[in-house]
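Please find one structure pasted underneath; my questions will follow.
Only one protein chain is missing; all other protein chains are in place.
Letters are used for the chains, namely A and B, taken in the order the chains are written, and counting of residues starts over at 1 for each.
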Amino acid sequence: MTPLLQLDSVNKAFGGLKVTQHLSFSVFPGEIAAIIGPNGAGKTTLFNQITGHLLPDSGRILFKGEDLVGLTTQAIVKKGLGRAFQVASIFPEETVLDNIRLAALANLDHTRRFWRPSAEHRQATEAAVAILASLGLEEQGGRLAFELSHGDQKLLDIGIALALQPTLLLLDEPTAGMSPEERQRTRRLIGEIRGEYDLTLVFIEHDMDMVFDIAHTVRVLQQGALLAEGSPAEIQSNEEVVKAYLGEEL
Amino acid sequence: MDFSFLLTQMVSGLTLATLLFLVASGLTLIFGVGNVFNFAHGSFYMLGAYLGYQVVTVWSLNFWFALLFAALGAGVFGALIECLVLRRIYGRANEGGFQILLTYCLILIIDDLVKLVWGAEYKSISRPAGFSGSLTVGDIAIPSYNLLIIAIGLVVVVASWWILNRTRPGKIARAAAVDREMLGALGINVPLTMTVVFGIATALGGLTGALAAPLRTVTPGAGIEVIIDSMIVVVMGGMGNFWGAWLGALLLGEVNAFAVAFVPEWATLFSFLVMVVVLIFKPEGLFAPRTTRKV
Partner (left out) sequence: MGISDMKSLCNGNTLGWGALILAFALVPALMTSQYQLNVACNVLIWALFATSFNMLWGVTGMLSFGQALYYGVGGYAIGLTVTYLGSQWYFAAFAAGLLFTLVLSFLLGLLVIRVGGVYYTMLTLAFGQLAWQIMFKMYDFTGGDDGLQGITLPGLLADKVYYYYFVMILVLVAVWVLKRMAYSPFGLILRGVRQNPNRVRFLGRRVRRNQLRIYVVASLFATVAGALMAGVDGSVHTDMFFWTTSGEVILMSVLGGISHFFGPFCGAVVIILIEDIVGAHTEYWSLLIGSIIMVMVIGFPRGLVGGALDVAAKVRAILQGEKHDDTTLTAGLGK
């Protein structure tokens, strides 16, 4: 099986600060891959390089066999790579439905249409309503996005990414700042949408319960370098990891 | 085209550059420290020019006192505006647009107030005693007042550099530019810092207005020309870059001086031309620091 996403010796430094060091790993179709690591380990920066936000200093990032390095974010997104952000990235003054509808319209390449009201674009609206339903946000559809709770805003962010029908979805700390109940719900939802939308997932998370619960593979980053890689069980019993990272929590 | 002509034009370009830089540096300071764009900065310049006119021509007082009076008047007015008006919209969504809007209203108000007090006619003030003639070396004659402006400009530049980099208030101001909340947490009165910075920058504007008044006529509406020119300077230099603004001012001043000599009718066009060329090839400005890739 060929990997869906393959990092090949990616390097990045901000001045003297090495945020990504010789990073190589592969994610295969259908996989749920977790990336963990302490604050400032370079997890978000890695996502930024994958999505064309930052240019790696060297190395290749292959997605479906194509090198993404040097492509614009727009081009990368169009290849089927979606992303939800650490801080929910939504359109605060639009309704929840319109947030997702906009993404659906963008996905259908309908955003140049300037005559029929967006509410009358059935295909996009139906897609958006379906996504709202799978996220359990259908009750909130008419509210303005900024009025949502923090947790629902993070879900909405995922919903926007879903509307673009990605094959690979990057989630940056999907449960950050959520209450325990919201965490439970989000964990369940992520499992559901993965099946429903046939996704490969790469997620960054600090909540270890969630990581060891749903991930197939786990990668541990420390100061930009790959400290360990393996199944949740392997990582849990990896002494280096326990010492360097989990040690703080135990 | 002989050497003395070249030199004369260069000095006049340098004079203009100094005036532009003085205004632009005030603009940069407010923007850099407070993240406020003061669209009315040129109006403080104009206010300074009128205050200078009031002192020199109406009250027949000393020119040096006029400079002081103009700087103080504009500075106090600026500080008042900051704490009575601008402060109220800090942190509002879409703040940038509303800042421009508020300061635009300020332009309208100051323009009309000036008309109300001094009338709509052109005003002029004479050069100070001792600076009305020219400095002659051989067959080269350079107006001594121009040299005075250049000298004052240099003093102000060096002094502001020293204040910003070597004194405690300067360091506070620079820290405020980076992280306002952190400063507040350190127990520094951030709102006061903002007011003072605003006052100093507008005082600089007022001073420049009075300084320029003997060279350019004083009119209501002068503010907008000044703000456009300094904006061009700031854009060319790379926003918030002190030395960039200085070089931008130099470039614009010299281009303008020579354009005035050769094609006086279309001189202003050249400023724009320079800016357009800069923008096409280096949209982030000539001296902008290298940043990470923007998509």
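Throughout what follows, a contact is a pair of C-beta atoms (placed from the backbone, for glycine too) under 8 Å apart; a residue touches a chain by one contact, two chains touch by 3 or more.
If you're wondering where the values come from, they're calculated on a predicted model, not measured in any experiment.
Trainee: Which of B:Val58, B:Leu108 or B:Val178 sits in contact with the chain that's absent?
Mentor: Residue touching the chain left out of view: B:Leu108.
Trainee: Among A:Lys12, A:Lys43 or A:His121, which one touches the chain that has been omitted from the display?
Mentor: Checking each option in A:Lys12, A:Lys43 or A:His121, the one touching the absent chain turns out to be A:His121.
Trainee: For review purposes, identify every residue of chain A that touches the missing chain, sorted by number.
Mentor: Residues 51, 72-75, 77-78, 82-83, 89-95, 97-98, 101-103, 105-107, 110-121, 124-125, 128-129, 132, 138-143, 160-161, 164 of chain A touch the chain that is not shown.
Trainee: For chain B, which residues touch the unseen chain?
Mentor: Residue positions of chain B that touch the missing chain: 31, 37, 85, 88-89, 92, 94, 96-98, 100-102, 104-109, 111-113, 115-116, 224, 227-228, 231-232, 235, 239, 265-266, 268-269, 272, 275-276, 279-280, 283, 295.
Going forward, only the chains that are shown with their structure count from here on.
Trainee: In whole angstrom, what separates the CA-based centres of chain A and chain B?
Mentor: From the centre of chain A to the centre of chain B is 47 Å.
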